[in-house]
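Below is one structure, written out as structure tokens; the observations come after it.
Here the complex is missing one protein chain, while the rest keep their positions.
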Amino acid sequence: MEAGVLFIMVLGLLFLGVPIAIALGLSSVLTIAFFSQDSMSSVALQLFTASQNYTLLAIPFFILASAFMSTGGVARRIIRFAIACVGHLRGGMAIAAVFSCMLFAALSGSSPATVVAIGTIAIAGMRQVGYTKEFAAGVIANAGTLGILIPPSIVMVVYAAATDVSVGRMFLAGVIPGLVAGFLLMAAIYVNARIKNMPKQPFGGLGEVASAAGEAGFGLLLIVIILGGIYGGIFTPTEAAAVAAVYSFLIAIFIYRDMGPLKGVPMRKDGEALGAAILRNVWLTVVYFLPGCVHSDTRKVLVDASKTTVMLMFIIVNALLFAHTLTAERIPQAITDWMIGAGFTWFTFLIAVNILLLIGGQFMEPSGLLLIVAPVVFPIGMALGVDPIHLGIIMVVNMEIGMITPPIGLNLFVTSGITGMSLVQVVRAAAPFVLILFIFLILVTYVPALSTWLPYSLMGPELVTRTG
Amino acid sequence: MQRVDNWVTRFEENVIALLLAAMTIVTFTQVVARYGFNSGWTGALELTRILFAWLILFGMSYGVKMGTHLGVDAIIRLFPAPIFRILAIFGALCGVAYAVILLHSDWLQWFGISTRGGAIDYWSRMYRIGIGLDDLRYPELVQETFGTQERVQRWIAYLILPVGLALFAFRCAQAAWQIFTGKREMMIAAHEAEELVAENKNVLKD
Partner (left out) sequence: DCDDGEMVIKFSHVVAGSGHPKGDAATLLAKRVNEEMNGKACMQVFPNSQLFDDDKVMEALLLGDVQLAAPSLSKFEAYTLKYRLFDLPFLFNDLSSIDRFAASEPGKELLNSMTDVGFVGLGYWSSGMKQFSANKPLLLPTDAAGLKFRIQTSDVAEAMIAAMGANAQKLAFKEVYGALQTGVVDGQENSWSNIYTQKFFEVQDGITETNHQLLAYLLVTSDEWLNGLEPDVRDQFLTIVNEVTTSANAAVAGQEAENRQKILDAGSEIRVLTPEQRKAWVDAMKPVWDKFRGDIGEDLIEAAQAANSPS
């Protein structure tokens, strides 16, 4: 009864245009007021507790790192490197666009950021060498979804927070599926390109590969810092995120100089001796360090990142409030008992999860949806013997597909926004590749080893039991 | 009036930017302290988590003002303009109800709903008891100079709860009024990348 009222209230408010966070929060508050003995004071306590969740603390840092890394130059350098590597293949520009999305995904935790950063440059580039706009937009909208599958990933952090699995294992678990999804997309483009005889670029030579790698290297080093730092035991995932944010700031202001007080100042002037250039740059870094910290560009990135953080976290915090209400009213337990009584097996259960998430993904912001679904689905999955990390990757892949399927798909909106194409055109353009992601979803769902092999061989199995 | 408003916006932005910067710096220096100096500060994690809560609870009202809170607009846009406007006002008023009930819910008893307390009650209990936080302590200099207790009181950290909710209620009420007077279309953003798209709107259009 309470469960029914709670879910109907949330959906009703949601469709009446109430902000997602408030639909979740107000439903929880009213449920407590009407059905529960708990005081509103303890709901306030929960609100504060949710706002200081340790695991979620990584989110603002990853958002900040991504904001510094999205300031233009990094995407351009990554694309140059990708073209140097694979541009000479048949369909090379499109393959390079997917490759660029994969690389950028490893710097950024969000999908729309990936679409905008890579899309604005790569779509123009693909069109220049003769691809249709539809094809280019379809490629980017799909490859952009890798932003949440290839670590770091905000959605994975949210899953970890909701279910208490380790962020580090989740990140590692995304690596192989991320590569597989990327290669599936690239392979599809390549086959398509061979059939349709699509253009290829002249090979720029190993010199160009090396030079492009050198330029993109400072940005790509971030992947090494994040993953290497976590698995090398240097820091926890939250600390890794903070280090990534500081590193991205330093790279954006003092190395790439696409923003800040040194904008436009070359690393090496024409004819300048190497030693002199190094000395000059060290001097510049020292002198401009404080101005760089308080520069208006830095402030803008900080404000933008805080805004994004608040927007996401306000939903997440209220979704946690909602999840807490479910738990306090013992609703997940009732659903678990019912599903197990109804004879679900792990196989049919995973189908049900996929369908639930694909439908839910149409209306809900991914992290909010995950936080509502996870407390209900996770205990059932554990009872049926599903691996906690594997379940998480399945959920993430569902979120990815939700982003490129109508009626509501974040990447569709973003792609339509930057290309000026209508939503229907984008949906049609993305459709062939969505099919590939569906095949990929089935693969990920029924081949657990894709997700679990890497984290378990490096970090040992995820333990579900807890003790204090 | 516009100038005051700009000044307030700038102030709000500076606060959230500083909170985020402070969180990042505190966490980063912990890593440096551990590897550079083989030391650490026990209160760092708790401070960072409190700053995080302040960022969210202070920023949520700023989000209402800037229209960044996500919602589903697809269905209400199917309605004719007057009904759309009523629903948009309803959305904003739901925000007011959310914040006001969370602040203080005893008034719901007039309607026969058995509930009590809220953020104000929670905060004032913590204020009365004066218990300290888990790890965060006053520096010894402060303890000696001002004769404070050892641990920073919880009520200081929790102050943002009633304040943030009150600001949120105010901004939602303001939004409802703006929608009513036709100065604003609705309170929600349809998707999380609206601003990002706006900045890059049609950059690739033919």
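Order of writing sets the chain letters: A and B. Residues in each chain are counted from 1.
The definition used in the following text is that contacts are C-beta pairs under 8 Å (C-beta built on N, C-alpha and C of every residue); 3 or more make two chains touch, one makes a residue touch a chain.
Everything numeric in this text was worked out from a predicted model, so none of it was measured.
For the options A:Asp38, A:Asp304, A:Asp387 or A:Glu400, the residue in contact with the chain missing from this view is A:Asp38.
Shown as candidates are A:Thr71, A:Ser110, A:Thr236 or A:Asn354; the residue that touches the absent chain is A:Thr236. Mapped onto chain B, the footprint of the missing chain covers residues 34, 38-40, 42, 45, 117, 122, 125-126, 129, 131-132, 134-135, 151, 154.
Against the chain not displayed here, chain A makes contact via residues 37-39, 41-42, 45, 49, 54, 164, 166, 168-169, 230-236, 324, 327-328, 459-460, 463, 465-468.
The rule we apply is simple: only the chains that are shown with their structure count from here on.
For the pair chain A and chain B, the distance between C-alpha centroids works out to 24 Å. Those residues of chain B that touch chain A in the complex are listed here as 13-14, 16-17, 19-21, 23-25, 27-28, 30-31, 35, 45, 48-50, 52-53, 55-57, 59-60, 62-63, 66, 68-76, 87-88, 90-91, 94-95, 97-98, 101-102, 104-105, 108, 113, 115-119, 121-123, 125, 158, 161, 186-193, 195-198, 200-206. Interface residues of chain A, counted against chain B in their complex, comprise 13-23, 25-26, 29-30, 32-34, 39-45, 47-48, 51-54, 56-57, 60-61, 64, 112-113, 116, 119-120, 123-124, 127, 133, 234-235, 238-239, 242-243, 245-246, 299, 302-315, 317, 363, 365, 407-408, 410, 413-414, 417-420.
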